[in-house]
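All protein chains but one are shown in place.
Note that the chains take the letters A and B in the order they are written out, and that residue 1 is the start of every chain.
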Amino acid sequence: MAAPLRDGGSRPMTWDWDWAMEILPGLLTQGLLVTVQATIGGALLAFVLGLFLALLRRSPRPYISRPVGAVAEFIRSTPLLVQLFVLYYVMPDFGVKMTALTTGIIGLGVHYATYTAEVYRAGIDCVPKGQWEAAVALNLPRRWSWFSIILPQAVRRSLPALGNYLVAIFKESPQLSVITVVDVVGLARELGSERFRYLEPMTIAGLFFLLIAIPASILVRRMERRLDT
Amino acid sequence: MTPESQPGTPAEPDPQWMVRFDKVVKTFGDATVLRELDFQVRPGERVTLIGPSGSGKTTILRLLMTLERVTSGTIHIDGECLSHMRRGTRRVPADERHLRRVRKRIGMVFQQFNLFPNMNVLRNITEAPVRALGVPRDQAEDKARELLEMVGLADKALAHPSQLSGGQQQRVAIARALAMEPEVLLLDEVTSALDPELVSGVQCLLRDIAQQGNLTLLCVTHEMNFARDISDRVLMFDHGRILEEGPPDQIFSEPEQQRTREFLQAVLDV
Partner (left out) sequence: MVTVNPCSAELPGTLGETMPFLCEGAVVTLQSAAGGSVLALVLALVVGLTATSRFRGARAVARVYMEFFRGTSVLVQLFWLFYAMPILTGFQLDTLFAGILALGLNLGAYGSEVVRGAVQAVPAGQREAAIALNLSPYQRMRRVILPQAFVEMVPPMNNLLIELLKSTSLLSVITVTDLAYQGRLLVNSGSDQLVVFALLLVIYFLLSYLITLLMRYVEGRAARLVGRGKPRRTPWRRRSATAGAGR
């Protein structure tokens, strides 16, 4: 299962500090910038689209709620990577031309919208039934009840879970490197292939993710606890 | 079906009855909560519904508020049918528009207050007049402050519901219901969720409200003294039927039915 490297022999190579310092600034600025763009773009799309999905799935008309539910289920059950392929390779055949980054943001956003839709749905289910009843008793218009009473409470309850998905989108954004987006990991792969030595760039890229994702999840957990009390 | 119970008779005011139930049946799954219930309430009358839990009292209020729909039978408010409307010569289930028109006449105060936690007290009270009745916001706010004054919470207009005690929250809920100027007010065990020391304050407030206006009042409660104070008529329910009815003095002092006597005994012992 494991074979000694041909060139390195059995003697392990060690960490090359000089090269690590040389590539660090590029990864930190150029690479991380693209990762952050992809994360924020994807998350915004996922948060907005997810809310629409959740509302459409609550539609009293089955010819709206059923197909929306089925499509969301399908997207959630298939790999983001293959969805990215579809967007990147197939869409241009239909005359839709976008940059790789835009394609990636749409892929991330649509994929995670099916997850955030579940979050909103749970948030909406959490709003006590009495709130609806009070809205009916006060004769408030149905649509207005949604926007001024139910959704503000539901979204507030959804915030920690949405925070988790923001972190998840950040962590999954390296998949965009497969469709040629040069994010942190994409750049690390490029740098690695130049010298055929991946240790330093990949380790630095991995550390970036750890250093950002772990504190972010701790923050989200704290938010969760604060909202519980 | 008798001619006068024809549902959906266009809003021809019924001078005699404000609320009229005709052969109302309500089932939840296998459980029958109301069995062919008939009863009427006169305009301005104050009626209290008592009876063991599960006897269908609260369901009556929820049906009136259109929170539930009847399984069969009809309910009229001031001559207007709640559940059905007339389209041409046909009788069709009520649509949202019809429901919203009928609901204008009815207000409700809930056991659990159901204040909107994402709005302050003032907004809780003004939201419905502004959005449902189209009252200008400043006018609605003046009215809301008046009502807050009346319920003794003038200084809490900008407070958040979670900062108030249960009793204060329920006063706000009462003000909120009154802001809609309903003709019929439904009170669903409004003091059951309150700490004992807060009960009497809310009861006093409701007594004042009951005695001032020409509001038609339907009240479900387990507080027999409160029932005696505010009602013209008491209905004793059991198993989805009216067991007996009469003025409070008669029901509480000399009930005719053995079942009523047992119930009162049990409630007063607690």
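Everything that follows uses one rule, which is that contacts are C-beta pairs under 8 Å (C-beta built on N, C-alpha and C of every residue); 3 or more make two chains touch, one makes a residue touch a chain.
Keep in mind that this is a model prediction, so the values were computed, not measured.
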Residue touching the undisplayed chain, where the options are A:L80, A:L101 or A:L166: A:L80
Interface with the undisplayed chain - residues on chain A: 1-5, 8-15, 57-58, 60, 74, 77-83, 85-86, 89-90, 93, 121, 124-125, 129, 132-133, 135-136, 142, 145-146, 171-172, 174-175, 177-178, 185, 188-189, 192, 197-199, 202-203, 205-206, 209-210, 213-214, 217
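Keep in mind that, in the parts below, only the chains that are shown with their structure count from here on.
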Chain B - residues contacting chain A, complex: 65-67, 96, 100, 103-104, 106-108, 110, 112-119, 127-128, 131-133, 173, 176-177, 180, 186
Contacting residues of chain A [partner chain B, same complex]: 128, 130-131, 133-134, 136-142, 144, 148-149, 152-153, 156
